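Removed from the display is one protein chain of the complex; every other protein chain stays in position.
Moving on to chain A:
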Amino acid sequence: MFTLITLYSTIIPISLYVSIEMIKFIQSTQFINKDLCMYHVETDTPALARTSNLNEELGQVEYIFSDKTGTLTRNLMEFFKCSIGGEVYGNGTTEVERGSAQRNGMTLGEVQKSTTTIREKGFNFDDARLMQGAWRNEPNPEACKEFFRCLAICHTVLPEGDESPEKIKYQAASPDEAALVTAAKNFGFFFYRRTPTTIMVRESHIEKMGKVQDVSYEILNVLEFNSTRKRQSVICRYPDGRLVLYCKGADSVIFERLADGQSGIKNLTRENLEQFGSAGLRTLCLAYRDLSINHYESWNEKFIQAKSSLRDREKKLDEVADIIERDLILIGCTAIEDKLQDGVPSCIETLSKAGIKIWVLTGDKMETAINIAYACSLINNNMKQFVISSETDAIREVENRGDSVETARFIEDTVKQELKKCLEEAQHCLSTASGQKLALVIDGKCLMYALDPSLRGHLLNLSLNCTSVVCCRVSPLQKAQVTSLVKNGARKITLSIGDGANDVSMIQAAHVGVGISGLEGMQAVMASDFAIAQFRFLTDLLLVHGRWSYHRLSKVITYFFYKNLTFTLTQFWFTFQTGFSGQRFYDDWFQSLYNVIFTALPVIILGLFDKDVSASLSKRYPELYKEGIRNAFFRWRVIGVWAFFSVYQSLVFYHFVSASSRSAQKWSGKMFGLWDVSTMTFTCMVVTVNLRLLMACNSITRWHHISIAGSILAWFVFIFLYSGVMTPYDRQENVYFVIYVLMSTFYFYAALLLVPIVALLGDFIYQGLQRWFFPYDYQIVQEIHKDSPDDSSRATFMEIRNQLTADEERSYAISLLPRETSKHTGFAFDSPGYESFFASQFGVYAPQKAWDVARRASMRSHTRTTPHRTLNQNY
């Protein structure tokens, strides 16, 4: 009995593990690490797969948790625009504006940069009206002067290095401040030295054009920035004794502190602020106030008192500062671009089309976070937004009472109510089927309470219904908590992406961690599973590599299962005929080498080279990714189909061969023995199993042919040698000469033609029917693009794209079109719609989409409802 059971041990393929490891290893080291599409030229960083275990999970990601700064944005603050006295300065369009313009179908030409433009880290401002002293000719040069001085004086930046404009480096607490000081430098107000009491500024063009003078400002007080004050002030004394308070801060704070009678400039500036804000810029308002000596002296006493007080110093300082920061005169505002990384909005749009939900977890303020979310098209105005914030008046009021226990209880109650309300609304929204997408914005403090076990369920429910979620002001720990909430609650594959040390916990919490190998050090990369240089490479990583890996590995595993089941089942049918004595059907060597040699290589080739659709189509039809999220290729039904056909095939092998070998097989009337029959069966099986693999392939390269022909050949070479040579080590069941006996009969060839074809016929019919009646999405795309060329130009094109202008690119793209080579007529590709595909890929306005044409073509032939009409409608 035990012997009998050991016969079936082959059903567990030990070589599966080895093969899969090998496939994954090559996938990650050769494909992911060396993909030119994920290579960042500027920083010379290729993608890096730090583990080879997660390749297939990349194809099933449903939730992405992303950090903001450094991940979505470049973490490079650049002075971009400003408004002085109501006048806007600075040309140029932000990425956000370009993105929204493109969505509205406008073409934005590349703005010609004037020759005077200075490009420098932190400064991307282009307007000749302010440069090189030209501001003197502007309507209000005085305001300009104050504006620049405010930039040069009101900060806490430390200069470092040589005191020349080219070589100096500014050390600032935030990159925004450095950008502002750099801007002042470029406007001709070069801050070059700081002593404990003075700031030295080299001012140009003050009295007349071209004149440079060093001015030393005495710093009397610095009223530092904090998050409640949202402003920063410096009181300084000019060399001529003038006392001025310069203040910069958030618009809401500054505007309520302005002196009366500035409604004109106030309104103009407010308009400008809105304009800047919608362009995704970070704004600050600048203001100043002249102080009289008496007023200052009396205030300074209070200030010193507050400063030296032992209790509640912070609070007292704030109060004192509040006294002097009044009656301000508005100068204008600055706009700093926290530049989105290249391609982030389109990447996010693609990913969300692929059915991936993107959550932004950031330590930034709510406004900034929402701004960025808008900028990268995570949130738009068509979405219903739920905002759960702790910055409401009611909460602030309770907080001011100072009872921390009561505050906590109050916030908890509020969060609870909000969550319930939002959940109801969300359910209402979804039940009315208005198709409106939902977005949730929540801040860290509320999240703290919402993550409480009693509310966790509500939060999960609500957030899973939302297409995008923004969590702001969250701590690294909360990032990890949110990630594991979804990971454990939704039981979906999650991916975290971040660049800094504060993202490490989140990266480790998710199934797949991705690190941006960027500016903020290596901690995130060291903790991650994959490292990429830019956020936009996530499209390639997930939609191309992940999807392919998932496809390939599910095929490899199901195929392995199939081939071993088939092998074992033939043995199984045989045991019925041996009185369950446990006699082996196959020679030991056949059995051992079946997985190792005769069927090993082709499946690895499949795992490496199979492509259902090309990389560009994977990205063009992101909806294909949903098949991975649904796990459409590795579910019980798929395995069941394979199992069914392996039962069928094994029956065919065993019974066809045994039934047809009952009589003599030759003129000479001699009969076959056990080993002749088993060798015949095994030959048929090796041929069939290898050919079956070919049927499973979507793209067949030379290597497929070589490996499959090689495997079948390997079997014949083996059996020729094995049965041709008699050695002292032969065992009892001698297969000596068996293959030659077999091959001397016509029967061998007749059976070798018949059996594999009959065995494969079942699969062939099934595949035909399945493709015909229940096609997978990828099969539809395959059919649409059957005649389009392989994207072998993909990487080549990318290399040279950098050297071409936009127009050249477009013509190059069109030159690649298969118009001459394609023999297919009467379908979409002849029509003008086809060009628009490439056009739209390069950001040129595309009047007609290829799939529109495709749909029209298909509707012309027949209008019939298919289960996949929805797919087309999505396009």
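What to note about this one:
Criterion: a residue touches a chain if its C-beta (ideal position, glycine included) is under 8 Å from a C-beta of that chain, and two chains touch if they have at least 3 such contacts; residues count from 1.
Going forward, contacts and distances are computed from a predicted model.
Per its UniProt record, the hidden chain corresponds to "ALA-interacting subunit" from the list "MKKS centrosomal shuttling protein", "ALA-interacting subunit", "Proteasome subunit beta" or "U3 small nucleolar RNA-associated protein 4 homolog".
Contact with the chain not shown here comes from a single listed residue; of A:F225, A:F644, A:Y736 or A:Y776, that residue is A:Y736.
Only one of the listed residues, A:Y246, A:F609 or A:F682, touches the absent chain: A:F609. Between the chain not shown and the residues A:N300, A:S484 or A:Q583, the one that touches is A:Q583. Touching residues on chain A toward the chain that is not drawn are 3, 30-31, 34-36, 548, 577-579, 581-584, 609, 611, 615, 656, 658-674, 676-678, 697-703, 726, 728, 730, 732-734, 736-737, 740-741, 745-747, 750-751, 753-754, 757-758, 761, 764-765, 767-768, 771-773, 779-780, 782-784, 786, 789-796, 799-800, 803, 811-812, 815-816, 820-821, 827, 854, 857-859, 861-862, 864, 866, 868-869, 872.
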